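I'd like to ask you about the structure that follows.
Here the complex is missing one protein chain, while the rest keep their positions.
So, chain A:
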Amino acid sequence: MVQSNGAHGMSDATETDTTAQATARQERGEENQQPRVAADASTNVSTDASLNAHAKQRKSGRKPIIWVIAALVIVALVACCAIVQTHARKAATPTASESIAIGIKLAPVSLDIRNQSGSALEQLLIGNVYEALVSRNSNNEVEPGLAKSWTISDDGLTYTFKLNTHMRFSNGDTLDATDVAWSINQLKAKQYYNSDQVENLKQASAPDATTVKLTLSKPDANMLWYLSGRPGLVFDKDARYDAKTTAIGSGPYLVKSFDSSSKLVLQANPNYWGSAHKARTNTVTVRFLPDDNAAFNALTSGDVQVLSPVNANMTGKLKSSGKYTVKATDGSDKFVLAFNCTGAKTSDKRVRQAIRYAINHKEIIASRGGVDAALGGPIPSVDPGYEDLTGLYPYNPTKAKELMRQAGYSTSHPLKLTLTYANVYGSELGEQLRSQLSRIGIDLSVNTVEFSTWLQDVHANGDYDLSLVDHAESHDFYKWTQPDYYYHYDNPQVQALYGKALAATNDKDSARYLKQAARMVSEDAPADWLFAYRVSVAQVKGVTGFPSRLTQSVLPLWKVAYTPVTA
């Protein structure tokens, strides 16, 4: 023992010396080193054998201890971290929570609701941060908003709104009729987003502080509904702010912070004018979770209390755990497989009809978790004019093959088509359609592209055979009456019926015309409606007041509250 210690001490003492020698030898040059390598290697083994034997004994005695200590330190650090974390969490959770976190899938890229497209903006800001002249409830019906009542003249050309009194913006400015008129006239003048929806609106004026008068160029049955969306939003005419990063509205919440890659933090607006929609929770954090797995983990690890949407194929585990409630909610999302009506191959109605007969909607819906609803026409169940049209083109491969034969194609002589769609919808849908259509003699090549490429190629240039998009907006039937929209669908009868529906002065007649028009569109097969996407919402027990319908388009959060359930 003593000896080996001695040896150790000696070698330590000489260490710096030898290194110096080694470096010195390097500096002399490397040429004469090379030939000696072999000799060195052979002497290595024999001459050092006894030394090595000593050394190994000593080292193997010390080595494991170092490793064990290192491992212990790491484990201790991790444990400390964990303890600190869990303590911090416990301390931060009061009985009736001051805050709640909600996970959604798509993030708005900016807060500029007047210019920027995207349903996420409407979903998050309308009714929470900005308010419209009238509001929309979860049954998709118009309700009083900033205006407490309104009258419409018999000819349908003049709308007179009576506003609430003592209204204020979040910065303290008063909100009166002049702000409303200014906002609507600006929308028209600057051609802000969705201004085309209120084409028939000529002018807004403010006869007094609580009265707003709208003049129309022709009657429009949809006008009130559109005014509950972006066109009806009221902005502060005196405020100067960067609308992309902040927001000054009159809603129950104000924007505390926004980062489109992670979250939007809403805080109760201390200046809120109303009492009916006062925020029940002080801070609402909306997290953007584009990845389904990450979203699921965020819910189960307690980072969010509500997840909307949750992937329907993942809900089984949530339901069985007993800690969450999961509900599928109706909405206006329509997955539209559009056929280019003026395309070289798809202008043949028989081909379009064959495709509709060949698609097995049940199979597609089942593979997505079985919660989506079949949809046979352009109007979703939450909109006026809805009718179940799934009977028009039931799954019938025999009929589909017959139509294809008439059009001159068969499985041995297939028709080549390309499906172009944005990669945000995943690759499964394209693959399913490819395999279903291959059975009737269509050789479908699937081209998934970025959304911006889709916008350019399909939407702007109309250069496509088949396209697939989730058209999320409600009340968007009018796109079937515009031949220059990328559907390229041109049917004067449909356009006339839609005109009648708009001109109708009562809702019943209007809905009747819409119904007829929708049936006509579906019969012409300019598209197949794969399904109406029903969003599954998962929430942890203790969450109340989260909307149960239309969560993708209107998401009023003033009612939402969270009281953690103590196990």
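Definition applied: contacts are C-beta pairs under 8 Å (C-beta built on N, C-alpha and C of every residue); 3 or more make two chains touch, one makes a residue touch a chain; residues count from 1.
Just so it is clear, contacts and distances are computed from a predicted model.
Trainee: What is the protein name, per UniProt, of the chain that does not appear here: "NADH-quinone oxidoreductase subunit J", "ABC transporter permease", "Carbamoyl phosphate synthase small chain" or "ABC-type sugar transport system, periplasmic component"?
Mentor: This omitted chain is identified in its UniProt record as "ABC transporter permease".
Trainee: For a quick check of understanding: of A:137, A:245, A:381 or A:447, which residue touches the chain that isn't displayed?
Mentor: A:245
Trainee: Among A:72, A:460, A:496 or A:565, which one touches the chain that has been omitted from the display?
Mentor: Here the residue in touch with the unshown chain is A:460.
Trainee: Among the options A:117, A:174 or A:438, which residue touches the chain absent from this view?
Mentor: Selected residue, touching the omitted chain: A:117.
Trainee: From the listed residues A:164, A:269 or A:285, report the one that touches the chain absent from this view.
Mentor: Residue touching the chain left out of view: A:285.
Trainee: In the whole complex, not just what's shown, which of A:303, A:490 or A:523 touches the removed chain?
Mentor: A:303
Trainee: Using the document's contact rule, name the residues of chain A that touch the chain not shown here.
Mentor: Per the touch rule, chain A residues meeting the hidden chain are 10-11, 14-15, 17-19, 21-22, 25-27, 33, 36-37, 40-41, 43-44, 48, 51-52, 54-56, 59-60, 78-79, 81-82, 84-85, 88, 109-110, 112, 115-118, 191, 193-194, 196, 242-245, 259-263, 265, 285, 287, 289-291, 293-294, 297-298, 300-303, 450-457, 459-460, 469, 471, 473, 476, 479.
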